[in-house]
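A single protein chain has been omitted from the complex, and every remaining protein chain is retained in its original position.
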Amino acid sequence: MTQSHRIDAKLGGGQIDRTKTLRFTFDGLPYQGHPGDTLASALLANGVRLMGRSFKYHRPRGPLSAGSEEPNALVELRTGARQEPNTRATVVELFDGLTANSQNRWPSLRFDAMGINDKLSAFFAAGFYYKTFMWPKSFWEKLYEPIIRRAAGLGSVTREEDPDEYDKGFLHCDLLVIGAGPAGLMAALTAGRAGKRVILADEDFRMGGRLNAETYAVGDVPGADWAAASVAELATMPNVRLMTRTTVMGAFDHGIYGAVERVADHLPTPAKGKPRQSLWRIYSGRAILAAGATERPIAFENNDRPGILLAGALRAYANRWGVKVGERVAIFTNNDDGLRSALDLQAKGVDVVAVIDSRQGGSLLPGIRHLQGAEVIDTSGKLGLASIAVRQANGRSENIAIDALGVSGGWNPNVNIHSHHRSRPVYDPGIAAFIPGSDGPPGLLVAGAAAGQMSTHAALKTGRDAAVAALELSRSPDLPEAEDMPIRITPLWHVAHGKGRAWIDQQNDVTVKDVKLAHQENFTSVEHLKRYTTLGMATDQGKTGNVIGLAVMAELTGRSIPETGTTIYRPPYTPVALGALAGRSRGREFRPFRLTPSHHWAREQGAVFVEVGNWLRTQWIPKPGETEWRQSVDREVLATRKSVGICDVTTLGKIDIQGTDAGAFLDRVYANTFSTLPVGKCRYGLMLREDGIVFDDGTTARMGEHEYVMTTTTANAVTVFRHLEFCRQCLWPEMDVQLISTTEAWAQFSVAGPNARKLLEKIVDQDISDAAFPYMGAGNITVCGGLRARLFRISFSGELAYEIAVPTRYGDALLREMLARGAEYDPVVYGTEALGVMRVEKGHVAGGELNGQSTALNMGLGRMVSKKKDSIGMVLSQREGLTDENGYRLVGVKPVDPNGKLTAGSHFLEKGAAPVAANDGGWLTSKVYSPHLGHDIALGYLKAGDKKIGQRMRIVNLLSGLDTEVEIVSPHMFDPEGERLRG
Amino acid sequence: MVSLQPLTALGRREATTVTQGPLSITERSDVALASVAVRKGRGTDLAKAAEKADIPLPGPATHQPGTPYSAFWITPEMWFVEAPYASHELIADLLKHALGDAASITEQTDAWVAFDLTAPDLAPLLERLCNVDYAAQPEGYATRTVMDHLGVYLIKHGRGSARIYGPRSSAESLLHAIETAAHSVW
Partner (left out) sequence: MIIHHPILGPRDAQEFVYLGDASLIDRPDGMTAGVEAFHDYLYQRTNPAGEHQELWYHEQGDRSWLVVTRNTVTHEITKVELAREVARARGRTK
């Protein structure tokens, strides 16, 4: 079986390389094709017409088209991890070793059990789901939905991870030309020769557009040769970028276009390290849409059999690929372009047995049986076309045995991208089709067939003129000679005959009957028509069917087509792989990591890391023999409180604030006062949002008269900086304040515990005795013999504690040096879990309490909000709803039974109260196990909590079945007098 | 004498060069960096002092080279000043000495990782990394942009020569992003 339907090379070779043979399989059977083939052209060359089953009725289907508009010939391409469903055989470029399988059939394409749906079609009309699966309600989840899910969908996806890579990128040009047919090539030549930066993108692997499928001349040479010469000329221009296999899939705001380049889809696998596809964002203030036109069929009974194609597709397969779809062919047309198809096929040696022309009058084609005023009323054939029934002008019917039928109902301009900004196409009765409306994306011009300019001459001319207009060029190049035939069409949307089904949208199995039903049930607007019948949905988005559907609706309602209107289009123009949209942001590369200065040391120690934003922080560091995380965390806490612990706190945001108004500025952005802070001291600051809710907190130090260093929480570093810039630029532009982030410039470590000072004294060059460096002191120091550093005496753990900072490059060395020099104190390096335990023991607020819903009053910090000065959030924090005496207050919680369990998120209930929302007293925000106290402890927001200290309540969690009796205590559960931190 | 051994942003003892096809990516740990921001109403004072000390303060989107100080524009009334690390490790102190209280000066050396990129033409690489129209920009163009979700500064020294300053903590991720993009191109 070797390419039985390939046309003899002597009659015109087509644009395939017959000297090379490519092997491929379809449904397990081996076939051969040539470079330049698509999967569809190669299968047709081998006499294979049956390529798939339809979505709803599982009707046998073959290709309708020869391009990206294809509704039927959807196949699963490749196998294993690269298996991809719903690829259109009409655009899949053939490569050696290609494997494809038909889909939506079981057990085989020739015998599909779900074909029973076709016999039951009366039950599956439009609106079927809405009507049938409504009740009983309980059936939906258990019965209907699982059945529908099993039957629905097209093709199947691989369950394996996509092994390929996808790139994203950004391109800039003066002019983007979308489509490389005669209009696009002429536009690109015009702009390119004028020295402009041009991107010419075409979805095909061969530029030339329709010229590749035609026989007529441009200038002195065949159109395809002119296209090839034009591409060759453009390729020599350094200012022109030619992008084949690239679909411009959307027009976005302000001259941004999205494009998918299929870099390696024509190869068995991408080359190592190379992307399979690239998603380009193209910035171009000017663009020309030269996307051509798509032929549409005519609806008649059983018009969906394999072997029935668009007439222009039959012509394209013959001219471009040297393939005759059938030996005995007829054409059914309502326009002159159908006649051209008949003549081209005849020239390729195909037996054109009849042309069924729905129009009356005009001259007859020579040498062909040309039936005017005739219509195709039905077809027959089991798995492919065998014959058609023709009703002639005199009313007599005739059966004609053929194996391929070309249908031409006229051509629809590809207006798709022009309506991405909601521009409505307008109906042009001259070509019986919609053309672009007036209010398209700014900067986007339309040329050629996409603009309804259907002749080759008109395409070349409008392409050139669009480039001249878009770029305001002074010179307009001459055009080559080309055909300028008029469009002669008498609209025929569907053949009125009989009671059988006549397909409009072959992909979704929408027939004329379905449109009638929609009309009967008053779903008459085009948008309702689409939703009710599914017309125009799924992978082809109705490229061949939409206009027929609305034309039929227009007939039924008695309105004109312009009155009926059309749906508009959204991106993408053709389906885009999710992998292309994700690009490289997947798996480990979903987002970049931020590594702390101690990361390399911690990795050596076998630390467990936790993602905090993009940061990887040490969560805990297991020692040999520790099998459970709590063992490590308990040890880290106990060792810190017993002697000294070190924690990398570089991740906290650090903002350098300078200027003569720096202090006054801080007074505005913090609820409490900083202008009075002495140089060399630091203070805890509470930052509110303007609505009075707590935004962030941290310690800010005054390093000089006009110089402060603010710290923020790790999570809010970016948003606080943004907020400060807002305050500085928008609210108080006259203040003398300068801001710069220094988060990453300094490696900062917390050194905490009774021996913290003794350890640091071995590192710091200066005197840091309590007298010289008291509690809340801050200053510039040097370490290890003169390295500049900063020291802050602050504590999150409740211990005697410091934070010490050195330039980041020395962070790793400082940590190792502290551990080495301080070895006699047996220092421990602790992670975020131990940090969390110690802060909960001390009742310090953090993530769970800084939840974006809580006020200073809720946190027990109400007195920090100074009313003696204006600050962000001060006024609205006094709102009635936020100052309720019995509102939520931060409390500590411990189980009455030391073995009692607590979980964060559990709710407070009075003893004996039913666990219903009305009795809810608040919730636990943070919970840890305190190794000192020997039991769980927690922080929580409790209504009137400050008045309930000492009382007993219950902690209830209905999800985990927890119900624990607890005592409400002060949040300061460890060393409440704070004796340790001043030590 | 300081006894501590520094690490580069990539966590190595010495800065290294990675090559991929015609591209070389060199980590630069020998650049000292500080921000200089005009105090309110002190623009003229700062300009005078900077001119005297040979510290360039270029206009928007521009890098101006010099010896020992080079500088590029960050935001209105703020610049990053570069100098050799060996001689200018204490760049903030040196600049404060030169510019006095007309400017707010903050050390930035270790806030960033610097990568120097060289190849015959960097445009095909950079179009896969950021939305800068590299080919169309003049030499000395300096801009902030986004690569691999990271805010970076990109300085064009020539068609085939550029420097990227990225957040130091993400040095490994940024290098990986540049390398993978380079694999796509070359």
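The chains carry the letters A and B, assigned in the order they are written, with residues numbered from 1 in each.
Note that in this section a residue touches a chain if its C-beta (ideal position, glycine included) is under 8 Å from a C-beta of that chain, and two chains touch if they have at least 3 such contacts.
These figures come from a predicted structure and were not determined experimentally.
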Shown chains in contact with the undisplayed one are A, B
Residue of A:A232, A:C730 or A:A917 in touch with the missing chain, whole complex considered: A:C730
Among B:T19, B:T75 or B:S161, contact with the omitted chain is made only by B:T75
For chain B, which residues lie in contact with the unshown chain of the complex? 60-61, 74-76, 131, 143-146, 151
Touching the missing chain, which residues of chain A? 252-256, 283, 442, 661, 664, 690-691, 718, 722, 725-726, 729-735, 869-871, 874-876, 878-879
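We take it that only the chains that are shown with their structure count from here on.
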As a quick test, compute the distance in whole Å between the mean CA positions of chain A and chain B. 33
Considering the complex alone, what residue numbers of chain B touch chain A? 1-9, 11, 29, 35, 37-41, 78, 90, 101, 104, 106-112, 127-133, 135-136, 148-150, 167-174, 176-177, 180-181, 183-184
What residues on chain A touch chain B, complex-wise? 165, 167-172, 197, 273-275, 278, 281, 283, 584-585, 589, 591-596, 599-600, 614-615, 650, 656, 658-661, 706-707, 734-736, 738, 740-747, 783-788, 806-814, 817
